[in-house]
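A protein chain is absent from this complex, but the other protein chains hold their places.
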Amino acid sequence: MELLRPSSVSEIPSNSLLLAGGTEVVPLLQDGLLSAATLVDVRGVVPRGVSGNVIGAGTTLGELEVQPGIPDALREACRLAASPQLRNMSSLGGNLLQATRCWYWRLDYPCRLHGGDRCHAREGEHREHAIFANDFCASAHPSDIAAALVALGARLRTNRRELAVEELYRLPDESDRRTTTLEDGELILEVELPAVDASVYLKAMNRKRWSFPQVGVAVARIGGETRIALAGVAPIPWRIDGIEALDTATPLPRTEWKLPLARALVNRALASLG
Amino acid sequence: MARLIRTEKEVEGRYEEVWLVVEEDPLEQWPAGPREIVGRPATRKSGPARVRGEVRFTADLKLPGMLQAVVLRSPYAHARVKTIDLAPALALPGVRAAIGPGEASGLEEEIGYSGAAVAAVAADTFRQARAAIEAIEIEWEELEIVLDADEAVRREQFTAPPRQYERGDVDKALAEADVVVEATYRTQSVLHNSMETHQAICEWTGDILNVYISTQFIWGVRDAVAETLEMPPDKVRVVCEFMGGGFGSKNGPDEYTFVAAELAKRTGRPVRCALTRREESTAAGNRNATIQRLRAGARSDGTIVALDGEFTNAVGWSGWNASTEGPMKMLYDCENVRTVTYGAKINTPPMKAFRAPGFVEGTFGLECLVDELAAKLDMDPLELRRRNYAATNEGTPISSKELEECYRRAEPHWERRHEVRSRSDAVWKRGVGMASQIWYGGGGPPSYAWVRIGSDGRATVITAMQDIGTGTRTAMAQIAAEELRLPLDKVDVVLGDSARGPYASISAGSSTLPSMGPAVRAAAADAREQVEDIAEQRGMPRDAPVHEVVDLLEDAQILGKGARGPNPTGMSVLTFGVHVVEVAVDVETGEVVVDRVAAIHDVGRIVNPLGASSQVEGGVIQGIGHTLSEDRLLDPETGRVLTSTLDSYRMPTIADVPEIVCEFVDKPDTHLTNLGSKGLGEPPIVPIAAAIANAIRDATGADIYELPISREEMLRALERAKEKERRGAPAAV
Partner (left out) sequence: MSEIRLTVNGEEHILDAAVGTSLASVLRDRLGLTGTKIACAEGHCGACTVQIDGVPRLSCITLAHTVDGEVTTIEGLRDHPLVEAFVRTDAVQCGFCTPGQVVSAAALVAANPEPTREEIRHAMAGNICRCGTYPKIEEAILTWQD
């Protein structure tokens, strides 16, 4: 394995494995779930820091946690994510691209996301898994920040295109098992936020800190519009129009409990914004 | 004059008879109350070195030429190895030796749980060893898997014959009772997850096998290794000076030690075999899950007349049948008690002792049941417990029992419940719950210590015990210093090497202090007597300061020796306590927050109040983990462990810690040794789950029947409470 530390996008070879903070990629490499001949440390390429309403994708969660000028939902999502050490290491861009915590995926079962033909969680142990869009794959998306950015209506700029953050994600299906739409060699460079009136992020965990969301609810008020997005309830960050969308959830027998939890948090989040 | 006697020794509720060589022990206990050093807070002797990271754990040891061993573990929960070919592994770079089933103790051909050890490889680096393991070719024959404990009981698949107990006539008493409650409680499998994983380094020097191991029982490892390898015990040297936690899981050598020993023999080099964190969840033991089907009957005046329990321990492929029924038999004065305990043999990782095995699970079931009884009787839970106070242990006198004093000290904490409840609002319901604790903790013989004093007036306590982080090293120094009338900083303690000291007890079952402490005191007393004799010969007063008496010794030394005497005959040695817990429950989201724990314990004389409070806090916090967030989950299809990482197996962080108020009765057990101290390692974890569950009932009216109390379980319980109200039955309050 070789390591490259380029200073421009053009120096990044194709078919290489990109990492910034490495908090997802390095353990997966050590574990054999990822392998690469070439590792590329992109921290010299990806912008870092906050400038007005543009955040460099290389900014760490730890930096955003104490950043005064960003929307509350984003700051809170960063503050409650992971552990202090992980926040110091993780980049905003990397966090958006993290894989599910589903134990079957993490233990390399031949599940759908690994290219296989079953969802072991659906038939097996799924108590931490999805309540929406869980027919093909029942994994839950673990990123607090992704939910916050979806609710905030953020846009991403990569080295190839501009897109709404929601367009970064896709549900896996029979022909394509990926949960993101990034192409090989495509790099998230910046996140752009609209002007936000108010926002909030509420997170339910199963210990007080250092835990992925059981359910995370991000709500933002932008202009006259209220946008809601959930973490931990679907294979990708899940946008809902209103609380009644929870009536269309399709919980599994052991994810039923996430429904009253989600309802309570959505109600509280809406109430807190007045 | 030495005498040979037969006496009883207890570890974790299991009694055995041992032969003991005793000297006359004229030492009287110190009177109650803090002394010059014993009974006063002392910081840890090894503190600065530990905090600075300067001490070496087994994980830090590097022997010249050391190889790394990796174990091949079965992915199947039940299978037989049909064929195995180690040659492809041996062909890989850096690989020095490979062994298969039967070539070391613990490498099996028929395996009964996912993660069981089958083969092992030693290589220059860990990476090479891991690659070699993957190259081994195995043909498996998969066998039927049974994962359900009730199913195993139906099939009569037991790890040992079921254990039955009866006193009185339970059916008659239940029929005549004014009030009967019945409930089924379930507790989950919990992992020790000590911070230092299980590991050993084995090195042969001539015909001596040196075993450097992270262990709770140096002498047990020595004897087990010697027996298995058919060697004289003194040819096995076991070393453990610092170890990173055990909690019961490191009481023996296990397969990694035998693998390391065999590979070291074959290669002629030291071999380290260390479990990875992932392997800790399959191969390092666990507190087994239980199903407890319980009934209790009482008269309307609160007398508990009947207790009936069917306990199913999901032991695993092997392991012992823990005494989940113990609290039911022992805690209350009840004439009619019947228990049957099944050890279900299932294809899951074998249990290992985990901090008060059986009693943690059983106290949860019993103490929740007692509170249900209190609710039905419309009686205060503390009052109900007091009314059924047991003066003896099923007729056997108890050497010391201060549970009533614990109840008395619990009163002001219990009183707070009115104020706590009044702070409830529409979302957050607040309440207070309590639970009693009974456990062992008397330790026993044999245990020995030596004390050496040189002309510099310093004393060294020489032992071959281990300190697993409980601060026993410092307690031994305090005891010796007190007895020798020396300042604490003039006393050192040597431990951790079976070649350099006499037999020491296990550090499990809350037995280090009550076993080693009296031996250290006896050794110090022996040395003190010699010092006093010399003082007299020099025309000094007998109690002249040690350094003045011995200053002429030059190379001569004073050597004192001491042994742990017998346990009181015809008496049970037990520990007692009470926890009073305040919780807040978010009834919309199912979040449970523990706000405050008052932990009151009777463990005889407290040697080091500072270290003792750390034990209580540690036990409470570990207990909160298994009550609220820890759960070892298995894939129901394959029996493989799913929660094998520390982000999926969630232990408490510093953010989860409640206010903990710690009180000790601190009354010496006047029947127990020259010290009067009982062990404290386990008592603090025993009652916490029940106290939390009872507090939840107090706050919300919801009954908890299952651990962990996840949000899912809490929301389910709240729903059940609402349903009960709808149906007109009053929710228990």
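Note that the chains are named A and B in the order they appear, and that numbering of residues resets to 1 at the start of each chain.
Throughout what follows, a contact is a pair of C-beta atoms (placed from the backbone, for glycine too) under 8 Å apart; a residue touches a chain by one contact, two chains touch by 3 or more.
These figures come from a predicted structure and were not determined experimentally.
*Asks:* Where does subunit A touch the missing chain, residue by residue?
*Replies:* These residues touch the chain not displayed: 1-3, 5, 22-23, 26-27, 29-31, 39, 41, 43, 62, 79, 82-86, 88-89, 208-210.
*Asks:* Could I get the residues of subunit B that touch the absent chain, sorted low to high?
*Replies:* The missing chain touches subunit B at positions 41, 43-44, 46-48, 50-57, 59-60, 62, 192-197, 242-245, 247, 276-277, 468-471, 610-611, 613-614, 617-622, 645-647, 651-655, 657, 660.
Going forward, only the chains that are shown with their structure count from here on.
*Asks:* With centres defined as the mean C-alpha position, give me the subunit A-subunit B separation in Å.
*Replies:* 40
*Asks:* Can you check the complex and tell me which residues of subunit A touch subunit B?
*Replies:* Touching subunit B: residues 101, 103-104, 106-107, 120, 123-125, 127, 204, 206-212, 214, 254, 257, 260-261, 264-265 of subunit A.
*Asks:* Touching subunit A in the complex: which residues of subunit B?
*Replies:* Residues of subunit B touching subunit A: 588-591, 628-629, 633-637, 640, 642-645, 647-648, 650-653, 655-656, 710-712, 715-716.
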